[in-house]
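One chain of protein is taken out of this complex; the other chains stay put.
By written order: A, B, C and D. Residues from 1 in each chain.
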Amino acid sequence: MPNILSYIFVFPLFIALLMLLIPAQKEQIFKSMAFAAVSVQFVLSVLLMIGFDQSINPNTWSGAFQFVEKLDWINLSLDTVGNFKIQYFLGVDGISLPLVVLSSFVMLIGVVSSWNIRKKVKGYFILYLILSSSIMGCFIALDFFIFYVCFEFMLLPMFFLIGIWGGKRRSYASIKFFLYTLLGSLFILVVMIMLYMGVREEGVHTFSLVAMMDGNYTSDSVLGLGKEGTILGFSARALAFIFLLIGFGIKLPSVPVHTWLPDAHVEAPTPISVVLAGLLLKVGAYGLFRILYGIFPDIALEYAGLVAFFGVVSILYGGTNALAQKDLKRMVAYSSVSHMGFVLVGLASLTSTGFSGALFHLVSHGLISPALFLIAGVIYDRTNNRTIDCFSGLASKMPTYTFFVALFFFAGLGLPGMSGFVGELMVLMGAFASNNLKMWVGLSAIIGIIISAAYFLWTIQRMFYGTYFIRKSAWESNMFDLTIRERWMLIPLAVLVVVLGIFPRLILDYSIETIDFFIQHLSNYTP
Amino acid sequence: MLAVQILIGLMIVLGVGIIVFSRNIIHAAYALSLALLGIAGVYVLLNAELLAVVQILIYAGGVVILLAFGVMMTHRLRGEKVLSGAKNQFPAAITAIAIFVILAHSISETNFPGNKVPKMNNQVEHIGVAFLTEHIVAFELIAFILLVALVGAAYLAKLAANE
Amino acid sequence: MNEELIRYYLYLAAFLFSAGIFVVLTKRNLIFILIGVELLLNSANVILATFSQFDPQLNGQIFAIFSVVLTVCEVSIALAILLNIYRNHKVSNLDELQEVSNE
Amino acid sequence: MSSLWFFLIIAILPLIGGLIGYFSSEKKTVFAITSIVISFLLTMLGIVSFSGELFFSSEWLNDFEVTIFIDRTSLLLIALVTFISFLVQVFSLEYMGEDPGKNRFYAKLGLFVFSMIGLLLADNLLLLFIFWELVGLSSYLLIGFWYKKKGVSQSARMAFMVNRVADTALLAGILLLYAQTKNLSIANLSGNISFLPSILIAIGAFGKSAQFPFSGWLTKAMVGPTPVSALIHAATMVAAGVYLLFRTAPYLHPHAMTIIAYMGIVTAFYGAICAIIQYDIKKILAYSTISQLGYMAMGVGVGAMEASLFHLFTHAFFKAGLFLGAASIMHFLHKIRAKDAQDLRFMGGLKTRLPWTYRSFLVCGLALAGLPFFSGFMSKDGILLGSWVFAHDHGGWAYLIPDLGLITAMLTAFYVGRMILLIFWGEARFTNGIAISEKNVVSVPLALLAMFSVWIFHDWNPMSHQGWIFSLLAITKSHESVGSLIPYLSILLAIAGMILAYSLFKPGTNYNNTITEMNEPVSKSVNVVFHGFYLTHLYENVGKFFKSISQFSILVDQKGIDPLLHFSAVSSVVFSKVLALIDRFIVDGPVNLLAYLSGYIGRRFAGLSSRDGQTQLGWLLLIVTLVLIYIQLF
Partner (left out) sequence: MKLRDQLHDILHDLSFIGSETVLVLGAIVLLVTGLITKHRLLLKLIFSITLIFSFYLNIQLVEGGLFLSDSLFMNAEIVSFASLFIIAGLSIVVFPRKKHGAEFYFFILALVVGSIFMMKANSLLIIYLSIELVSFVSYILTSFSFRKEGHEAGIKYLLFGALSSAIMLIGLGLIYGITQSFYISIWTPELFSSLLVQVGVLFLVFGVFFKCAIFPFHMWTPATYQSAPVDAVALFSIVPKLGGLVLLKRVFLNLAFDFSHWLILLVLFFGMATIIVGTFGALRQFNTRRMISFGSIAHSGFLLGLVITPSVEYKEAFWWYSSAYTLMNLAAFYVINRYEDVSIYTNSQYSLSKKETLMAGGFTLILVSLVGIPPLAGFTAKLFLFTSLWEIFIDTGSKTSLTYLLVSVFATVASLFFYMRIPYYAFLHKNNSSNSELSIVFSQRSKIIATIFAILLLVLFFTPKLIMSLQSLLNNVHE
């Protein structure tokens, strides 16, 4: 199917445009349309997965991508400076493909969980579909400009989705979210411009990520490899690396720039939390993969310890914070911080295993954390309350719910046999085996496993075991077990979590060739 | 010659001095006309007769009368003096003196090129031709500006009268 | 006239300029401030006229004439606005005007 | 390949059986039992038909293979696991008969058996770790089976957390090993593992096998259903640590081995001491298990791996028998609504009420006590002999190991005697209720387990410390040359212990006196022992320490933290509170400060524009003047 990526990218947007024309009263239509749009997206991405050739063993980055679509989008002639050229350049490789499929899947779950949105349905689903397109755009863009545009444009729908459909302190949360991420993306913007000015393809400045990763620097670029000269005491490349680290670190999020996340999560409506945790964080991580490590491998080698340090701090700090939380959703949010720390550690290891592990961990977390937020949403739907202390002994009243909670909590704490374990394991294997990291990285990161067990189990103990108790008797009538819809959201996630935990190569096989090439590419820069 | 120069200088300094130190607006307006006349004298000394004439006609005759009208229209003149208070005198004085010193310093530091051209007999004709040739655009432009100012002033005054 | 004398004219202009600034900054009455503005503009005209001596084209003088005309326009507009203000607020001081319109 | 499937079926059948039972509408247990029987029979078939070793590998992750290795040892242990769990499941038909969550129980048991078999099959340390964790999970689930009961979930969590800490160490050890050798297959291990991974692996084993100081969780785990305790916390799962040590011992760093030996004997002694004065029947058995596991670990540490494995094997039978016996007793007392179903002080005279239970309990107890003609004697002797050899080789402090071992043997005999006397002899100290007879589902498993605690099933020679299991494993090893006195010494000590117990607790003694004396401990030291050296409180004290440090921050917080003295989590909770404060003030601080500053500057500049026009002009001119001055000067 030619241009399949474009279809994936544009289709939800197209449906969103169609929705604009439909009067706002017909709420059911919007739900069905959104569901259809995301389903089509999902089917297309599955087709993409089927059509993907796992065996391609690239020699350069330009050879690594499949389903490439390349058109000149903007080609301005700027007299003496040359051409200002932006390409419509899409493609997937082993790193982005799993994330593409993941995001279409999570978006689908998100639509289902949006089913009981009552307020301003039209606006909600239009924004949701725009969000879907822009997330997808981030994963498939091979032109930095398109990536950046999608990266930025996620903010607006997210801002409104949190700000209008969110909880009590929603406006605070949405603004905090917006400011933090905008700050981050401006750092990225600066580097983007530096790169654009420094990289040429066929004699023209280009935003092409592929050219950037292949290192086609012009001779006068300050970003060229091994350039002398410093800005503020750093070489230009190191500075760019740090800027990108901050930019994507905010999105990831990594301690100490994580504070937007708990607030945003707590105030966001359930489906948006699902998308936020499942996908938005992945976009930050994907940026680290594709841009930070793809373009600056030499600095990545140099600064591996720094990245690992932030990773370890995120793991431990996020974990201990999760332990102290009283709000279920907030706890899950902090656990996300902790989990994303593993991604940083995996990247910092600069080994094939570590990279695969980080990628796998992204996919796995992309399945587990939406489920955890759905779980928090279930109790919130019934009682408008998520405080852990308000509930006890729910297992006797809601056995199916408890089953899923236990399943996903154990997945979250990295129990073998579930996908969470594989990611953490591979990351740790990478960290221990890496030549670039000292042993303390692995030893400290592994403590995160203990902490995650502590907060998940403690939560189970407090909320689900013991004698049945709820804080307000008024909730009693709502304390029914999972509905059919809720079950059908959780079951696919549960199945995938278990299947991927047992057969991780279902994902890993797609990415291994790309990652091997990546590592081999990295090793060229070893001093 | 020197005496004339000194006289003119004194006129200006006196006029400006009154403006600066007086609180009475009417006095200031008269002092202004004094200073303007002095400046017209300077123009004569600088071989710019036409300018001097314009200065006297328009400024001394026009602007000052306009100002006087302004005073009369905006104040009840009968019986009381039209006084204006002053504020920020000290900082303003510092600023003014500083600017004077700086300008004077730059002037004294600069060497002025060229030679003085001899006085022209047909100055008015020359200027008239220049208006219509070299400065035709400016000439047209100022005509339009006059129109704009006229319409504007009239319209605003009319608005004021209507309300 | 020798070269040195030029400087004195320029000093005169500088004097007018500073005096104008002082007036503009200190006086409360709007008409008084306008008088200060006149001083400022005259100082510029003096400069133009001074330099005009060196110019066979007499451009400086021409410029000064234009400038004088513009000054008139400016004053007339200012007075029109002033009139408006006076009609509306019965004040002619800038301070009072600010107080009035802040209410 | 087909043989691989054969073993996979053995492993997965119990799980499938349990799950079918769980999802079937009528809560049937027959599936679970049937599947485990098939599994057992298949294993026996395997033992009979296989003689060599089997090795399978599969690429699980890219460039990373997981391997399965099957030899006689693993097959034998699988047979043990399936057999005992079969007996336990049968027993549970009665014991759990009226529980509404019966099918859930069987499903969890199925999960456990599956994981345990997986653990035994695994060769790759990582695969082993995976099942290791799953075993821990099923233990957690089963301990927390009666989740509504107070304190149960807490105990379950504590058990899991202690295990998790140790497991993490194990994982770290495995990963370090991988980083150093790029090999995780035990079968392919060679040479010495360096110290750090060795000790980390050992810590992992300590956690699972409840070695001091991780032993606290095992006593807590006793809140689970007693058949579960029999299967998991006595016979099989806790032995997994020993199994791991057995497998890896030849490659471990010598220092690590020495540490294992010392820790083992400390644990053994500790368990025995604590067991002496307990009243709770399950607690006694739990401490006794700890003590026996200490023996096993010590055995590995001193190099008598085979003896340890043998002890593991024999211990599984008699300890399962004891636990099931205890379960039977408790079930009985529960049925007749006695005051407390677990307290020795409210038992007595059960000999006649529960004859089959008594008989089996006696046999298993004597095996535990290490009297000749019972299995326990044979295997324990092997370990003691090994330790003697070890001490002989090392000299000095190493003699502490066999010495303490022998003392422990005496203590063991003493508490066994005490337990049996208090439970079965004398007169009943409970209010008599309806007489209930033992059912076959109870007595048959008990009898079977007791039967396997007799010497004859292990070796013809009652004094031998090498069962035919050794020949089955094709191991020949002998310590006969030295320390031949050891068996006799241990017999003597055991008998002495028994006599001591009889003299203190013989029927007709004033139980009340003894009991009261024990009930209100005369001295603090007794109390310490009674509470297992406060091991479970240790963590709480650590937490309190942290809490006192952070009192200040709590005061700041003004909210006051509930006295949530949960395990070591407390320290973390307090710590996290502090972190949360840091989060609010330090991390968010700059952002807020920035917002405030920008607001302040904004006010200033807005003020500049809204103030009076002439002042603004003044500012403007001031700036112009400054610029001019700048020009003049530079």
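Assume contacts are C-beta pairs under 8 Å (C-beta built on N, C-alpha and C of every residue); 3 or more make two chains touch, one makes a residue touch a chain.
Quick caveat: nothing in here was measured; it's all calculated off a predicted structure.
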Partner chains on view for the chain not depicted: A, B, C, D
Omitted-chain contact residue, chosen from A:M197, A:A238 or A:M479: A:M197
Hidden partner chain, residues of chain D it touches: 595, 598-599, 601-603, 605-606, 608-610, 613-614, 616-617, 619-621, 623-624, 627-628, 630-632, 634
Missing-partner contacts on chain C, residue numbers: 13, 17, 20-21, 24, 30, 33, 37, 40-41, 43-45, 47-48, 50-51, 54-55, 59-60, 62-63, 66-67, 70, 73-74, 77-78, 81-82, 84-85, 88-89, 94, 97-98, 101
For chain A, the residues touching the chain missing from this view: 74-81, 84, 120, 123, 148-149, 152-153, 155-156, 160, 163-164, 170-171, 174-175, 178-179, 182-183, 186, 189-190, 193-194, 196-197, 220-222, 231
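The definition used in the following text is that only the chains that are shown with their structure count from here on.
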Pair sharing more residue contacts (C-beta pairs) when A-D is set against B-D: A-D
Mean-CA-position distance for chain D and chain A (Å): 38
Rounded Å distance between chain C and chain D, as computed from the means of their C-alpha atoms: 97
Shared-contact residues (touching 2 or more other chains) in chain A: none
Chain B: positions in contact with at least two other chains: 87-88, 91-92, 95, 99, 103
Chain D partner contacts - residues on chain B that touch it in the complex: 87-88, 91-92, 95, 98-99, 102-103, 105-106
Partner chain A, residues of chain D touching it in the complex: 59-64, 126, 129-131, 133-134, 137, 140, 144, 147-148, 150, 152-154, 156-157, 160-161, 164-165, 168, 171-172, 175-176, 178-179, 182, 566, 569, 572-573, 575-577, 579-580, 583, 587-588, 591
Chain B partner contacts - residues on chain D that touch it in the complex: 614-615, 618, 621-622, 624-625, 628-629, 632
